[in-house]
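Submitted below is the structure of interest, expressed as structure tokens.
Apart from one protein chain that is not included, each protein chain of the complex appears where it belongs.
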């Protein structure tokens, strides 16, 4: 488990969401997450990758294993795009808020599933969303 | 029943909520509350202690027996934290209001279960919530 | 997994569709259309969507399932979702999704049973 725990994948359209899910599933498994947490993580990235496609067109996902005392401790995943940005982040994080006729569950849902989420965004420049999930202490 | 009827317990995380409940249960019983009131009191402190964990991280609970004509007459419990404070107390007391995706029942519910509740709070300084319940006159 | 690989099986007057493990958005959209057209052609009274191999149900997938089931209802049919994995059920709920009023069953056998019983009840 000391091998290279990071990687990246380009998102050029909706058909790439499947590869994003596949890559993330393998990464999360190799870090040591159980089946339910793997499902949570893969579902969260599926939402965030679809947002990149819908609102920015293209972008990139990067992931890396997080260590604690040189042991696997979690996963960090970042989505970066150069789309329009999110004008009001508080509003976008609200359950049910959508500008595309979606369900508006992606951002708040991804935060719940992962535990940690940070959004950096600038109008006209793009959006970078970082999510993190830690292996349970037990 | 003339022995020392007060105590305090530190709240450093969610795992301390169990000790808070246990301490309160014993205190309420020893003051003479019946099983239903004990359950009401313990449930109310469970809500308030979880709020301390969720919104302030850490805090302390203090309790003391209330006397009337030097006889046990009720219980007073105080939760003190140095968290962010509550910006709008009226709003926070509203049934269903939550900033954490919770049920928003904790504060209004605790007031109903206890009968008396006071909230002192200052933004950036912290929150002190005091609840009181009296033994029934009968 | 491509849209061509989706098979539609008839069990009496019920259609059984096995959803592939990791369908892309295009496949899910095609599946919806395929199901609706098959319902009409075979004059089916019910639809069982077997999702027992599906490992990820995100908001797009959940919305399409709920939508398909209300389309089938408009045509007078019943939909049962069969075999959702435990980890998927946990995730879908935490994500805040519902499947609308779509009924669920532990597995395909029970799903078919539900549609049979419903049918019998209606005939009596």
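For the reader, a short list of remarks on this structure follows.
When the chains are written out, they are named A, B and C in that same order, and each has its own residue count from 1.
Operating definition for what follows: a contact is a pair of C-beta atoms (placed from the backbone, for glycine too) under 8 Å apart; a residue touches a chain by one contact, two chains touch by 3 or more.
A quick note: this is a predicted structure, and the numbers were derived from the prediction, not measured.
Among the residues A:19, A:36 or A:58, only A:36 touches the chain that is left out of the figure. Seen across the whole complex, the unshown chain contacts subunit B at 14-15, 17-18, 21-22, 25, 35-36, 38-40, 42-43, 46-47, 50, 95, 102-103, 105-106, 108-109, 112-113. On the side of subunit C, touch with the chain left out of the figure occurs at residues 81-90, 92-94, 99, 104-107, 110-111, 113-114, 117.
The definition used in the following text is that only the chains that are shown with their structure count from here on.
A rotation of 70 degrees, rounded to the nearest 5, superposes the Cα atoms of subunit A on subunit B.
Of all chains, the one whose Cα centroid sits at the greatest distance from that of subunit C is B.
The pair of chains sharing the greatest count of C-beta contacts is A-C. Rounded to a whole number, the gap between the C-alpha centres of subunit B and subunit C is 48 angstrom. Mean C-alpha positions place subunit A and subunit B at a centre distance of 38 Å. Not a single residue position of subunit C touches two or more of the other chains. Residue positions of subunit A with contacts to 2 or more other chains are 95, 108, 112.
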